[in-house]
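Apart from one protein chain that is not included, each protein chain of the complex appears where it belongs.
And then subunit A:
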Amino acid sequence: MVHSRAAGNHAARPFPTARPIGCPFDPPAAFTQAREECPITPLRYPDGHIGHLVTGLGAARAVLADPRFSSLPAGKRSPVKVPGSELSTDALPAGMFVNMDPPEHTRYRRLLSKHFTIRRVRELRPRIQEMTDRLLDAMADQGGPADLVKAFAKPLPTLVTSELLGLPEADRAEFGRHVDVLFSLSTSGEEMRRSMATLGGMLHALIAAARKNPGTDILGRLTVETDLSDEELLGITIVLLIAGLETTTNMLALGTYALLRHPGQLAALRADWSLMDDAVEELLRYLSVVQIGPIRVAAEDFDFEGRSVRKGQVVTVSLPAANRDPLGFEDPDTFDIRRGTTRHVAFGNGPHQCMGHHLARLELAIGYESLLRRFPRLELAAAAEGIATREMMVTYGVRELPVRW
C-alpha cells in the first residue's frame, strides 16, 4: 500500500457520507481506507479548507482530551454542508457550553452535572419505566403495523427530557416541531433562523415562569441555586434539549432495527435479559449515531501522532470510524452483544464527553427491553431495502421503522 503520510494537501479527501449499499449499520468504507493509511489524515472541507480527519480510536480519544484542540466556535467548520452550517455562531446565546473550553466550560459543567449523576439518574428509573409502559400500551391498543419512530422512539426521549427540564405538557408538541426543523434535511437557513427565534421566545417565557414559580425540575432548580442569567439559561436549555432528544431517539429506532436484522443476537437477548447492559454498550459502539463530529480547531502549531497540525486547522473526529478500529476492538464490524466492552467513544471523550450518558443508557435499556418484552413477535413490516436512513444528518438513524407484532 502507498503510504500517503508525506503526500501533503493534494491527498486530502472530502468527508465521506455514503454508507455501503445494503449495510445500513456500517460507516462509509472510505473511513476504513483512511484509517489504514493513518489514524489522522488530511480532510478537505466544503470551502476548500484543509484540516484533519480522525478515524483511529486512540487518536480520537487523544484529540478529544487534548486542550490544544479547542471547542471555541471561531474558525470551526462542518466537514459537510449540513442544514444550518452556514449560520453565524455570533448569534448563539451565551451558555452553550458545547462551544467553550475550560475553564469557562468547567463552570457550566459543574453547575449541571449534579442533575446527571448516577445516583440522580437511578432515581428516575421508575418514572421512565412508567412513561415507556404508557407508550407501549398505546401502541398495543392501536394495533400494528406502526412506525416505531413516531410511536415510541421519538416520544420517549421527548417525555423524559421535557419532564426533567420542566417543559409544560402544552408546549411539548410545538417544541418538538421546532427541534425537528433544526434537525431536518430540507430546512433552509432562513427556516432555521425562524425556528431558533420561536424556540428562543418560548424558552424565554418558560425561564421567566420558572423564576416566578420554580419547580423541582432542572430549570426551576437552576433559577434558585445558581446566578445564571436568562441568556445563559436559554443556551443551556437548548443544548440539553438537542442533546437529549435527537441522539436517544435515533439510538432507540436504529438499535431496534439492528436487533431485528440480527435474529441470532436478538434471540440470545430474549433468552437472557441480563445481557441487556452489554447489548446497550454494543449498540452504542456498533451504531455510533453521532456521525458528523465532534469538531475541534487547533489552538496552536504542534506535532500530533506524527502529523503536523497548524493553528486554525479544523479537526473532525469520526466516532463511527473510531468505534470500528481493529486496534481497539476484535473483529470490529461484527455486532456481538456479548462483547462486553465499554471502551468505545460513542459518547465522545475528554471534558465534553456526553453529560447525559447515564441517562441515555438507562432510557435505552428500559426502552429496548420493555419494547421487546411487550411484543415477543416484533418484526419489520417492510422490506429491509425500503427502510430509509439519515445519511446527511448530524445524527444517523432511520427515518421511519415500520413494525408489526
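Here is the rule we use: contacts are C-beta pairs under 8 Å (C-beta built on N, C-alpha and C of every residue); 3 or more make two chains touch, one makes a residue touch a chain; residues count from 1.
Everything that follows uses one rule, which is that contacts and distances are computed from a predicted model.
Considering only "Peptide/nickel transport system ATP-binding protein", "Cell division protein FtsX", "ABC transporter permease" or "Ferredoxin", the record for the omitted chain gives "Ferredoxin", by its UniProt protein name. In the complete assembly, the contact with the undisplayed chain comes from A:His357, out of A:Arg194, A:Arg307 or A:His357. Residue A:Arg343 is the one among A:Lys81, A:Arg125, A:Lys311 or A:Arg343 that touches the chain not shown. The missing chain, though absent from the display, is touched by one residue of A:Ala12, A:Leu57, A:Leu111 or A:Ala153; that residue is A:Leu111.
Among the residues A:Ala65, A:Val98, A:Leu275 or A:Ala365, only A:Ala65 touches the chain that is left out of the figure.
By the touch definition given at the top, subunit A reaches the unshown chain through residues 64-65, 106, 109-111, 113-114, 116-119, 342-343, 348-353, 355, 357-358.
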